[in-house]
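Dropping a structure here in structure tokens format, bear with me for questions.
Excluded from the complex is one protein chain; the other protein chains are retained at their positions.
Chain naming follows the written order as A and B, and within any one chain the residues start at number 1.
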Amino acid sequence: MTSNSDIKVSIEHLYKSYGAETAVKDFNLDIAQGEFVTLLGPSGCGKTTTLRCVAGLERPEAGEIRIGGETVVAPEKDIYLFPEHRNIGMVFQSYAVWPHMTVFDNVAYGLRVRRASGAEIKTKTMKALELVGLDHVADRFATKLSGGQRQRVALARAIVYEPDVILFDEPLSNLDAKLREQMRDEIVRLQKEVGITSIFVTHDQSEALVMSDRVVVMDKAVIQQIGDPEDIYANPVNSFVANFIGVTSLLEGKLTARSGETCEVEVPSTNGGAPLRLRGTGAPAAQTGDRIFFNLRPEDVQLHLDAPDVSDGQNVIEGKVIDTIYLGSFLEGRVSASGHEIGIQIDHYENLRPDQTVWLTFRPEHGLCLTD
Amino acid sequence: MAVDTSGAYLQVDNLVKYFGDDKAVDGISFGIPKGAFLTLLGPSGCGKTTTLMSIAGLHTIDGGRIRVGETIFTSPKEGLFLPPEKRDIGMVFQSYAIWPHMTVAQNVAYPLEIRNWDQSDIDDRVAEVLELVGLTDWADSLATNLSGGQQQRASLARAIVSKPSLLLFDEPLSNLDLKLREQMRVELKRIQNEVGITSIYVTHDQSEALVMSDEIIVMSKGKIEQRGGPVEIYSKPVNEYVSNFIGIANLMKGKVVEVSEPGIGKFEVTQDGQTVQLPCRLTAGIAAGEDAVLSVRPENVHAVPEGGGGVLTGECIHAIFLGSYVDCRVKWGDFEWKVISHPRNHPRTGEKVHLRFDAEHTLAVQP
Partner (left out) sequence: MTTETLSPTRERSRTSNRLRAMMTQENLITFVVAIIVAGAVIVPLAVLFVSSFKVLDPLGWDTAWGFGNYVEMFTDRIIPKAFINTLIISSGSTVLATFLGVSLAWINARTNCPGRDYLEPYNLIPFFLSPFVGAIAWHNLGEPQTGLLNNLARDVLGIEGAIMNIDNIWGVIWVTGIFFAPLVYLFVVGSLRRMDPSLEDSARTTGAGLVRTTMTVTLPLVMPGILSGAIIVFVTSAGEFGVPFKLSAPYGWETLTTQIFSKAVGDDANHYLGAAMSMALGIITVFLIWVQQRYIAPRSFTTVTGKGFRPNVLDLGPWKWVAFGYNLTFIAVAVVLPIVCLIIVSLHPVWTGKIVWADLTTINYVKTLFWWRPEAISAATNGIGNSLILAFGGASIAMVMALVISYMIHRTKGFGVRMLDFLSVVPIGFPGIVLAMGVLVTYIQTPIYATLWILMLAYITRFFPYGQRNISSIMLAISEELDQSSRMAGASWFTTLWRITIPLLKPGLFAGWILLFIIFLRELSISIILFTTGTETLSVGVYYLTNFENEPLTAALSMAQTVLLLIAIYAFRRFAGREALTA
């Protein structure tokens, strides 16, 4: 690969297993200076293992990791740097703020082990505390802080010595919903302000969408897709990604015809009714007769109480309401059509009765065909 | 003796409860019909749990009266206090409170054993209830081997097994993670519907309240702020507090300048030199010339192209992509509008944005 001075972290052909179980398989990723990359996936997908390999808390079996141009681990070349020699910062899920030190001492720790001068420790620590809005509690013991504040201490502690990269291991999952959103925005703001390269691990897709420049979706030890949030949401490469990011209805059927961009898909009925014939886009390599997952996002579906006019080429599905959930800002519902469940989302309140007949329409370009 | 003549199945009159000098519940009254699902909603410390505990009999009350059906549960003035075990109530706790030294079936059978049912009747009823909550396969496992969601199902089964006259829920879902919580609230509602037991549900989670309830009582500082159905509470909050607590709202101080017909008028706001008059609905009791708060939900503020009916123009300072929607912040003077847009067509950060409001969903409420 070309050596690019803009690349801060580079991971090549990383392998790691626990006994017979492969945790990470052939992981490749380059992260640019200042980029915020999220590793996203369900638990056990290998995202945390990858992060811990970067940190040096786990030793991979094969591959190479470079941070700031320096190889920090490469089993084939017998290179392994201890975590303390990698110039990284890390924020843990459990905050890991040391309870026997004050907030100041916690944050100053990294500077002290780097033998910074007293004056430098003082100014840099206070500046980091100011950044996270905790300068007024510098002398307090960490045990006296709330969960959100502790996580801020951990954040300040990780950035104070200006590491090459900062690693986040699900830092928000111990916080309650309100605080989580606050901290999420705060981390993004801080990351942009400091311009520090970040790798963020989470299982929460909304966190990944909101925070990241790029998202790496992982499942079963393997990278499924890499892309920016809107791209991954709009163009998932397979049914796993489609299902994991956001809410979607996946209908399994067969490709029956193709004309240009448009695929015609037949989804067989599971309750003896007529099959659904849908038009969508995507799956350029698929042949007629191939299996297709038809991916339909609830927010792309329009609901009609009477049979709609579809002369403009929209798909139309007739179905019956299963149930609805009123969430205030919108109404979430499920509609059954030919035995399949289709999720809908309406932005106003509609008094829908279960079993009521409704019509759903959507544009062909919003129905994504996936082969895998 | 004053006997309430209301047809309500559960009637709470002037309930007062002190903790030390703190008035936790400040003379609230409400009644609910048989079979209804009522939610007490409010932030912690608003008195909702205290009200529930008073109905359960887990503490005594300082004033008022609680009646269910023909039975007076408690009425300090008359010297009446029915101990909790005599009240015929099923209760589901936040911590599940599944007894770890018993199997699931034993947990569920317990209330029936206490009521001296025949063993064969107990077995039948327990099997029936376990099927209802979907735990048939787990009947003989120890409660500690269950996941959080399953424990909560077992807890529900135990609460309904004796067909109690009343079902009480004390934040039953708050220990579960988000995904499970969303699943369980639909499930809980389904089971309650099926058994048809009058239920009171306490939560601080407004979305839970909106999804599950027939009726919601919003509480604050020991008092009732508003009572109504989910749609009513969400779309017609009576004051700033309710508007803020339920869902997300753009709340802006201003003045009602015109009342054209009852409940409909115009609201004037000034920001950054721009003065805008917005047609709106008015909460009862607001007259022209009075200070009020404008409440508009983010989904009712529309970012439209030039000439699309926008009444004010701001700048999008933040567009947060959340998959099914995009959360935009639009700066207008010192005010930041929260606007929800469709992911296929949304403003980008830094763009100029025109905002349009529906009069129907623009509300002037009491400050």
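In this section, a contact is a pair of C-beta atoms (placed from the backbone, for glycine too) under 8 Å apart; a residue touches a chain by one contact, two chains touch by 3 or more.
All values derive from a computational prediction rather than experimental measurement.
**Student:** From the listed residues A:55, A:145 or A:267, report the one that touches the chain absent from this view.
**Tutor:** Of the listed residues, the one touching the omitted chain is A:55.
**Student:** Any idea which of B:42, B:64, B:90 or B:222 touches the chain not displayed?
**Tutor:** B:90
**Student:** Based on the whole complex, identify which of B:71, B:119 or B:274 touches the chain you can't see.
**Tutor:** Of the candidates B:71, B:119 or B:274, B:71 is in touch with the missing chain.
**Student:** Among A:10, A:50, A:87 or A:248, which one touches the chain that has been omitted from the display?
**Tutor:** In the complete complex, the chain left out is touched by residue A:87.
**Student:** On chain A, what residues meet the omitted chain?
**Tutor:** 55-57, 82-84, 86-90, 92-94, 96, 98-100, 109-110, 113-114, 143, 154, 157-158, 161, 167, 169
**Student:** State which residues belonging to chain B touch the missing partner chain.
**Tutor:** Listed in rising order, the touching residues are 3, 56, 58, 70-72, 78-91, 93-95, 97, 99-101, 110-111, 114-115, 155, 158-159, 162, 168.
In this text, only the chains that are shown with their structure count from here on.
**Student:** Spell out the part of chain A that touches chain B in their complex, as residue ranges.
**Tutor:** Touching chain B from chain A are residues 177, 205-206, 209-210, 229-230, 233-234, 245-247, 297-300, 323, 325-330, 345, 347, 349, 366.
**Student:** Please name which positions on chain B make contact with chain A in the complex.
**Tutor:** Within the complex, chain B contacts chain A at residues 178, 186, 206-207, 210-211, 230-231, 234-235, 246-248, 297-299, 320-325, 340, 342-344.
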